[in-house]
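I'd like to ask some things about the structure below.
Removed from the display is one protein chain of the complex; every other protein chain stays in position.
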Amino acid sequence: MPNAVAEAQADDRVRMGAAWTPILPFLVVFGLAAAVPQVTNDYWVLIATRAAIYWLLVAALNLIVGFAGQLAIGYVALLTLGAYTASVLAAGNVLPPLPAFAALACAGVAGALFGVVVGLPALRLRTFYFAISTLGFATIVTQVALAWQSVTGGGIGLPGPELPSPFNTPSGFFYLCLALAGACTWMTANIAHGRFGRALIAVRDADVAAEAIGISKARLLVTVFLFSGAVAAIAGGLFATLQTYITPDAFTFDLSILFFISILIGGRGSIIGPMLGTIILTLLPEFAAPLAAWSTFLYAVLLLLIVLVAPGGIAALIDFRSRKPLAADRAVVPRPALLDHVLSHHGPTGDVRTGNRLQRPISLRQVVLSFGGVRALDGLDLNIAPGAVHGLIGPNGSGKTTALNVISGYYRPEHGRVTLGDELLGAASPVTRAAHGIARTFQTPRIVGEASVLQNVMMGGTIQGRATFVESLLSLPRHRADERTLRIAAQFALRTVGLERLGNVRADRLQHSELRFMEIARALMLRPAFLLLDQPAAGLSADEIARLGDLIREIGRHGTGVLLVEHHADMIFDICDQVTVLNLGRVLAQGTPAEIRVHKEVVSAYLGG
Amino acid sequence: MLISAAEAVLAVRGLETGYGKLAVVHGVDLTVGAGEVVALLGPNGAGKTTLLRAISGLLPWTGHVQLGERNLRDVGPREAVRAGLSHVIEGHRVFTQLSVTDNLLLAGYDLPRGERAARIEEALAFFPEIAAKRNDRGSALSGGQQQMLAVAQGLVRHPRLLMLDEPSAGLSPVLVDRVLDVVTRLRRQGTAVLLVEQLVEKSLAVADRVYALAQGRIVLEGRTDEADLPDRLQHAYFGH
Partner (left out) sequence: MLTSILAAGLAVGAVYALIGVTYNTMYSASRVMSFTAGQLGMLGGVLGSLFVLRLGLPLIVGFVLMLACCAVIGIVTEIVAVRPVLKSLDQHLYVLSTLALALMIQQVTAIEWSTEPQPFPRLFGIGTGTFDEKFWLPVAACAATIVGLEMLYRHTLVGRAFLAIAEDNFAARALGLPERRLRIASFALAGIVGGLAGFSGGELLLAFFANGPLLNFYGFVPVALGGLGNNRGAVIGGFALGVFQQAANFLVGGIFSSVAVFILFIIVLLAAPQGLLGTTPARRV
């Protein structure tokens, strides 16, 4: 397929060439900011410094709120912690006084640890509960600062760290903060546009699918909390220097709301949006002095308007690309011939292999599972061989989708085992399936509407990335290599299912049938040994069903074992090598399509009686 | 024999509906005459439940739906009930935290107080088993009894058309017969019934006419006394 490879690489080059356009707004803003000390007085330099420090924190918080979708409303707790830690260490109230930069670094470490503590409840609690718990943290930190008089000076407060020259002048300090803000912007942008950023929004918007892809929510979130906590605390230390003297009432709830609203006004999943939001909200009180008392009220009104009218924020409003009209009568035409490239990779001896080198089957043995008092699976035995298409059909309530969910690890059976060859597949751990090469699609497409089609498909290959979080942060070579590989693989997958022309379109603009094929492309990224399809033909036209059938058959021929749960009897009988019929949670009949179609018990189970 | 639009209790033309982007029902025509029992059969995922939900206003739809002389465009479930349409949804979903009597009281929410008590008694008359448990909470009833309660709820308002969505699901054969008996009694007293079912033989025994729905389209229509019906149904279910 040299043509297809060349096309994919050409696509990539075009993309790189266009890479400058997104950077432009940032250059403009930072350029203007750098000019501030030259053209205005100290007062405005201080305001600009404040904006830079706030943006430093908001950039970090953006990963938590905007990308991970965790509503940490009380994040000012990190600012408070950082400010006090840096100030206390610099003043020498506990240990001998540290130089200012060392104090800032220590604040960063404290912030990282505390950030994890504040964020951990997100892994267990629902959204509202987590939001309230962060508010609690914010209150607690302020209370402790107030009470621990010997260390923090209580209500009287203490001086902030003094930086050495040349950073002890307004413009010197400003350029330091601006530089740090710029570095942080760059780092968070690297994360946002890379594997980790995509994994975060997958967890945010499609958490069930994220598990199937192999994304470990806990590990991902803890990593982000560590990073964001450290940056926020450093911002706190700088804030203390800016204020020159801090007391507990400098860290009001209003400040927390400001940070939070900046992100929402700016728009989730964007970097430029929250940056503009932060700048606007910091500068607003300066230009509307009489409204200063009402500033929090106006922020709240703005938040309400955003939520009701433009939930996507500024970023959505300026996203002109996503408004370009799409052709009305688009047809999805897969190219099964490209599966060679997508599913194969080179083994150790240079031969071309598919995902399932060991040719192990998936087996269910005597699986029992009940919901409430009803037995959904009542002693199910099932064997899915690699390299074949295995249909699973049955009347309503027979347990088809439940069986698929047990295999993909979402449900824990009460009795029985699920094995891959000799290896036991863990129960209630869907995250482990991807590493075993088991991929799936869902009854209703579970995708990230706000991300592009290409990004959605790239999410499928998340666990194949080898760069660590730090390498992504600093855009080191391994990260860039990962991105290139993933992108090319995703473009191939899109070509294979016939969606290559919609790669840059927001996924929520796609038709239902296109979303189904997109989910399959995402699943193919794992080069799966097994592909579990949950009613993929639902809502497809007759033509599309035929093409889907061809694609599935080819996938089977390339060595992937396909489990096809379906209602469309035609499709099942056309493309399956084996068919299992379930009824009331156990196997009613098993055999080739020809055998099943005339099987008396099957017919009567379907027609009742 | 065609039912003319004037006699029909329910006239559906070109109905299309679905869930968001997913179109499930693609242009369905269907009629139910006064006092008729019509069975709507079809394999899973055909769209039977979705069709009923559109008719009763639980889902948005396009096309034409008429209940007697009343056009149901833009009419929500509450208005549909008031117009004489009762929809007993699938899954015997009664309110388990409330008593049997309370469940029936709520079914008659919009009725004048005096009438309510009388109608409840009439509904319970169809199901002596649950009349005996009238003060028990919904959670104390078995699945079959809950299904009977759900049907009783549908009867409180003396509907012109009663739509039943898979009343046999999860029920033992004895209870299924019990429920279908009630359908026969309703037909005798002039209530039209649209019965969505999985159990083909039992439905055919109780219905006058039958439609089969597959992949969102009507693939079969006929009277239950036609001789070749079972064969035609099997074809409809299994495609070719």
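Miscellaneous remarks
Think of it as A and B in the order they're written, each chain with its own count starting at 1.
One rule holds for everything that comes next: a residue touches a chain if its C-beta (ideal position, glycine included) is under 8 Å from a C-beta of that chain, and two chains touch if they have at least 3 such contacts.
None of these values were measured; they are calculated from a predicted model.
Looking at the complex as a whole, the chain kept out of the display touches A, B.
The residue touching the chain not shown here, chosen from A:49, A:62 or A:133, is A:133.
Among B:17, B:31 or B:56, only B:56 touches the chain left out of the display. Touching the chain that is not shown, out of A:156, A:179, A:208 or A:542: A:208 (per the contact rule at the top). Contact with the undisplayed chain is limited, among A:163, A:177, A:201 or A:264, to A:264.
Within the whole complex, the absent chain has one touching residue among A:25, A:69 or A:159, and that is A:69. The set of subunit A residues touching the chain not shown comprises 69, 71, 73, 120-121, 124-129, 131-133, 135-137, 139-140, 143-144, 146-147, 208, 253, 257, 264, 293-294, 296-297, 299-301, 303-304, 307-308, 311, 371, 405, 410-411, 442, 449. The chain not shown here touches subunit B at positions 56, 58, 77-78, 80-82, 87, 89, 93-98, 102, 105-107, 109-110, 153, 157.
What we mean here is this: only the chains that are shown with their structure count from here on.
Averaged Cα coordinates give subunit A a centre that lies 44 Å from the centre of subunit B. Of all the residues in subunit B, the ones that touch subunit A in their complex are 18, 21-24, 43-46, 166, 169-170, 197-202, 215, 233-234, 237-240.
Note for the complex: subunit A touches subunit B at residues 374, 395-397, 444, 511-512, 515, 535, 538-539, 567-570, 573, 597, 603, 606-609.
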